[in-house]
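Please find one structure pasted underneath; my questions will follow.
The complex appears here minus one protein chain, its other protein chains still in place.
Letters are used for the chains, namely A and B, taken in the order the chains are written, and counting of residues starts over at 1 for each.
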Amino acid sequence: MTYLIQGETGDWEVVIGLEVHAQAITNAKLFSGAPATFGAGPNENVSLIDAAMPGMLPVINEMAIEQAVRTGLGLRAAINKYSVFERKNYFYADLPQGYQISQYLHPIVGEGVVTLDLSDGSTRDVGIERLHLEQDAGKSIHDQDPKRSMIDLNRAGVVLMEIVSKPDIRSPEEAGAYLKKLRAILRYLGTCDGNMEEGSMRADVNVSVRPKGADELRTRVEVKNVNSVRFVMQAIEVEAERQVEVWEDGDEVVQETRLFDPNKGETRAMRTKEFAHDYRYFPDPDLLPVRFDDDFIERIKATLPELPDDKKDRFINDMGLSAYDAGVLVADRETAAYFEDAAKGRDAKTVANWLTTNLFGALKKLDKGIGESPVSAIHLGELVGLIEDETISTKIAKDVFEEMLKTSKAPGDIVEEKGLKQITDTGAIEAIVDQVIADNPEQADEVRGGNDKAIGWFVGQVMKASQGKANPGQVNGLLRAKLLG
Amino acid sequence: MMSDLRDWTIASASDALEKGEVSSVELTGAFIEAMEAGRTLNAFITETPELARERAAESDARRKNGDARGPMDGVPIAMKDLFCTEGVRTTAASHILDNFIPTYESTVSGNLRDAGSVMLGKTNLDEFAMGSANITSYFGSVKNPWTPEGANANLVPGGSSGGSVAAVSGGLAIAATGTDTGGSIRQPASFTGLVGMKPTYGRCSRWGVVAFASSLDQAGPLTRNVEDAAIMLQAMAGHDPKDSTSLPLDMPDCRAACTRDAKGLRVGIPKEYTLDSMPAEIQKLWDQGAQWFRDMGADVVEVSLPHTKYALPTYYIVAPAEASSNLARYDGVRYGFRKDGASLDEMYELTRGEGFGAEVQRRVMIGTYVLSAGYYDAYYVKAQQVRTLIAEDFKKVFNDVDVLLTPTAPSAAFFEGEKMDDPIAMYLNDVFTVPASLAGLPAISVPGGLDTSGLPLGLQLISGVCQEETLFRAASALEEAAGFTARPGEMA
Partner (left out) sequence: MSLTKDDVRKIAFLARIRVPDERLEPLAGELNNIVGWVEQLGEVNTDGVEPMTSVVETETPMRKDEVTEGGITDKVLSNAPDGEGPFYGVPKVVE
């Protein structure tokens, strides 16, 4: 599955690293008590600290530390019991302090790993370099006035976790899988809502290319602020192709920051001058180093939910699902929970089947998420239960399921109301079988004459006569006994 | 009403108010008149007489109802214009903030307001507290009240809290707030015959104080005597959850400590504080100070602080580095002066180029340089390492002694225009005050005597971290021994 770009001089390999900015779920900002929520009016969620008024000082929000540690644990990463907030100094209109408080030499989380679930069912590990906490910047609005930009500081100071991957990613598909998996982990942990459209998860993509088989790392380009999984994949594709062209033309790729334009399907260099960027990091003298002990980590560890990889293993090993089905079901925390609720006391594989083939398709048609499913997990489980205890056949179950989608009623009630209960009373089935044999003497002779296959035709006739309610196994047995016995 | 307003101390005013001999409105009115009459000193950037009268009336009303809030209630004081004051312009003596009206009150000025004190106005200072002579203010230099009649130039009051000391020493306020980053309370106190005290770093909240160098800035009182300093510090200090570097400790009773004698006190004389270039009369006063302590039954011993000579260069890396970052917020976007430009960068450059004065620009650039790529380790990290060594020197010494006695400054007040062409000569003013700042230690300047030209000289006492009680005990003993009573305008 190696992803290669065919150039004129040969094949090229792509080397990708992702820097994901994930907004930590908190009520208040990293260093102030202003709300961290979306949707407020301009400059409403701004405290004097966020506006960097003279003499204002930061105080750490303890939840930010907790969320970072929780995320670190979810990434199977080293947690640093000593970390330091530093100032990253640069001037920009939406950066009120003239510096961003971030972590540099001593991040709160060190190396970890994310396991990608690829479409062919295989997995691949991507290394995590670090996770650090930092303040978000405000927002510049450029399209309201021809001569001026407008500044809204609502986002200034919101808690961001910057999660930096190692340059281990080798294709747009892997980049997509990485983002999806990271998002799943964050959502399982409850540390970030992973909403890329609203910007609570954003990615900067570092892309470089090299001739296939080479070990060197060539100059990388940073594509900034790409706001969907699809765009990340597209951005990598077009940027990698651009770089191959540059190298093959005998030019050099320059280290720069580019923006992805999804409308034109291309990247372009940012016009903001990167000239002489020198961030002059130094420890923020307004804050002391962050220290905590093992107890603190253990307390958070105790609150961790089962994570996708563990869940997937359990689904495969304990519940007998295929790796593919397990991967699909754990990709989303809600889906996994739905599945587990539905599968309680039922055959897990049957439930998984109903979910992936019937329910997913139906939800897609209805354009609804699993949380809005008209069929509840309990009801889906009950439906499988009705099949298992032979109250209804699989075929009838499909009709019942359609009805459940429409009415959200319990399958038992639907079966009751519509009289769909399978006929298992031998006497009743025998009466129908006898009638069908009597009505079709020629076909009966054919079977008696040795044409086994014709028995299937009789099964169909009996099922039809019973409006599908007769137990097919019993029908088959009785027919054989009467015609062949 | 006393004829000479300089006779008032916090303690005596508090006493007179309590006894009903004077009302806060009367007292405040007298100081407002003095403030207006004393404008030649240029001690105030913003006078707030109406606010003062209002607060004085409130204080009198409280007292009448038996709700007086302690010794600061009704006492007229001056506020260094580095403390943000709600609804009252706060400039840091800079063009870049000359129209800034905070919507909030700094913790320290708020504490003083809550204690009932009456703010007369906002005092002048070196721009952003960067200076040792109060000659870098956008609002003009401050004149030292000790300037001899008919002198060709003004004596500087010291800096950066120059307006505060001029106001107190000139009888325009009973006491004043100061801030001290490398000596900005103690050195001007020494230049004007006042007591200036800088507590342990973290005692006074920095919330709402325009930042110069965050790891060094500390507020403290400027008063006529040691007891007043203890009273006022008590009102200013205290834990503030809004400042992450604020000490989560209660302030000990420093006023009570002022009544204890010096018998058995162990006083260290750090030998490295002897400078070749130091005037003989300062050495003489220092020796005299040691003798006073001996006479009072203290043990005086020579001690060594080997890294002393590196304190000043360390300070001139750390303080500008922090300042370069702290002052980045003055960008013309959200408040303060703005000079329009065609682009964002041009607007920044013009705003800061015109908004900051020469000394501030110099320090911001030095700070930018020492933090920049390739120089950070060689300068900033190195300086912070040396700072650790300086703090360790002190720690060791305080195993053996209770306080250290040193001169406060290497000279008496000098004339404006002197030491101006060489920044380093100016920086040397802080040579004795900077080490305690770097180590975050409490220190106090107490007037010790006059030099041959009749100008006041201060002696500095330094104690260990959070040992303010010991410091005040030693300081009041020293004060008593020195018996300093001289006043400006009464020079021999």
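The working rule: a residue touches a chain if its C-beta (ideal position, glycine included) is under 8 Å from a C-beta of that chain, and two chains touch if they have at least 3 such contacts.
These figures come from a predicted structure and were not determined experimentally.
Within the full complex, the residue among B:S324, B:S411, B:N429 or B:S476 touching the omitted chain is B:S324. Within the set B:L344, B:L455 or B:A477, the residue that contacts the chain not displayed is B:L344.
Residue A:A34 is the one among A:V15, A:A34, A:A68 or A:L386 that touches the chain missing from this view. Touch with the chain omitted from the figure is made, among B:L194, B:V386, B:A409 or B:A482, by B:V386. When the missing chain is restored to the complex, the residue among A:F38, A:F91 or A:W457 that touches it is A:F91.
On the side of chain A, touch with the chain left out of the figure occurs at residues 26-28, 32-35, 40-49, 51, 59-65, 84, 91, 93, 140-142, 144-153, 259, 270-272, 276, 278, 280, 283, 287-291.
The omitted chain makes contact with chain B at the following residues, 99-101, 103-104, 200-202, 215, 241, 244-248, 307, 310, 313-314, 316-317, 324, 328, 331-338, 340-350, 352-354, 356, 361-362, 364-366, 368-370, 372, 379, 381-389, 391, 422-424, 439-440, 465-466.
Heads up, the rule we're going with is that only the chains that are shown with their structure count from here on.
Annotation: 58 Å between the Cα-based centres of chain A and chain B. By the touch criterion stated above, chain B contacts chain A in their complex at residues 83-84, 90, 92, 97, 100, 102-104, 106, 206-211, 213-215, 241-245, 321-322, 324-325, 327-329, 331, 333-335, 344-345, 348, 368, 371-373, 376, 380. Chain A meets chain B in the complex at residues 48, 51-60, 87, 89, 91-93, 96-99, 149, 151, 273, 278, 280-282, 285-288.
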